[in-house]
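Removed from the display is one protein chain of the complex; every other protein chain stays in position.
So, subunit A:
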């Protein structure tokens, strides 16, 4: 290798890197942390492309329709870990028609064929069938990690196949999936010789679990670090499990509810006292404040606390949280109220992420005293706070301006004022000034959700200032096409834009068509779009897939509809795979 004696004429010497073998580049690329960096390197020249793609081990496909599974397998033959995401984010809230798509089967089939050495598979918002799970269990001899997030379409029969077939399984992580319960005792299918489990999360599973089998499994898997139980495990059994796995780092308690009994309390307290490594805690706690003190011994060590399913409230809850002085992540219900958040602000100074969920999202009469005050307090006192999701019923520009001034380090700011079009409740002005302050101050903001009464001018600020913004969610905001135009003509780093119920029409969409190819996807539902504009967009931009969805109850033969017909939902994404062929009747690709 190398030049060997070309010291003679420096001007004529070829750059040395031309002749370095691929292995050297592969090693160099292994230091590139982000896939985008690897992608950039691959675009430099053919030899780098070859070296990079042949050494890529981890692949993240953020939109399953952006490329075909075969494209992915062909381009990156050495992948060991693959993550694929399917439905758009608004599918979480019921805005995507059933049977829309995002089937995992083609990906599993392609992987089985082209990536036999795959060790990790993650699917998010996809339809995963039992057949998929059976194929996974049968196809990859060193399969180790299965992560399913917000998926549906499978049952405990599929889990049984995984348990029985994956001898080297380390992680089975099921987050918020819809799993059909076939009453199959899938846990029993882990063989007695199986001891490799490190993560077991079945918190979203309805239905019963054989507790004896679970205990045996937990006992023999000495490396178990994460255990998240479902609601079928009673409290005293939880205590037993903890005694068998004191090395646990992350625990989901499942349903934490029983009538108070001093014996059970002592048992729990002792069990938790043994868990010296416990750092992350979650669970669906049903209003049993009397048991909270059982956790006191682990509070000091906790870095993550997810009480977003816990309906417990009152002084015991606040006292408990205030003891968790090292919390970095806190997810709670608004039952914590402003005064609880004030305590959090003073106790949990290392807080980085806060999420406050609504306990009664549909009941306007329900009075929970959680207002802008709580968020102001936390943002004032927690210097490392960078990620916020906050549901409340009222807000002021002044509060937002204060928050922006206190916390210019926000990377994610999602505010949801529950009633659409709610203005600043003291001045009755739109919240333009407040959100503008946020984007002007937080230069590193990557994700933003806006709400409340907003005019086009807030979008002007966002378009102009939010240079690093990658994902923007807008609902019930703006008053004309200009709003959308500001966003699409600004926001240099925008990748995902999701809009619902805004008066944005065809013009800004067509005027900024080129922008859409620089983005991953655009979602617009219940806006003022017409079919003609969508057709025009599709004609103009062949590398975009333009999907139109209308009322599934009406027949949807789009060819017969005129250009003036309103479009209920538009979903546009860039793709190299051409139009997909698995759309249901109510979805059409124009």
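The criterion applied here is as follows: a residue touches a chain if its C-beta (ideal position, glycine included) is under 8 Å from a C-beta of that chain, and two chains touch if they have at least 3 such contacts; residues count from 1.
We take it that contacts and distances are computed from a predicted model.
A.B. asks: Between "Auxin-responsive protein", "Cytochrome b5 heme-binding domain-containing protein", "GPI transamidase component PIG-S" or "Cornichon family AMPA receptor auxiliary protein 2", which matches the UniProt record of the unshown chain?
C.D. replies: Spelling it out: the chain absent from the display is recorded in UniProt as "Auxin-responsive protein".
A.B. asks: Quick one: which of A:104, A:218 or A:418 touches the chain that's been left out?
C.D. replies: Checking the options A:104, A:218 or A:418, the one contacting the hidden chain is A:418.
A.B. asks: Of the residues A:74, A:517, A:551 or A:582, I need the one that contacts the missing chain.
C.D. replies: A:551
A.B. asks: Going by the contact rule already stated, which one of A:97, A:158 or A:252 would touch the omitted chain in the full complex?
C.D. replies: A:97
A.B. asks: Given the full complex, what residues of subunit A touch the hidden partner chain?
C.D. replies: 90, 92-99, 176, 178, 180-181, 204, 206, 231, 255, 257-259, 284, 286-287, 309, 311, 313, 333, 335, 357-364, 366, 391, 416, 418-423, 425, 428-430, 433, 453, 455-457, 460, 473, 475-482, 485, 489, 500-503, 505, 507-508, 510-511, 525-526, 528, 550-553, 555, 566, 568-569
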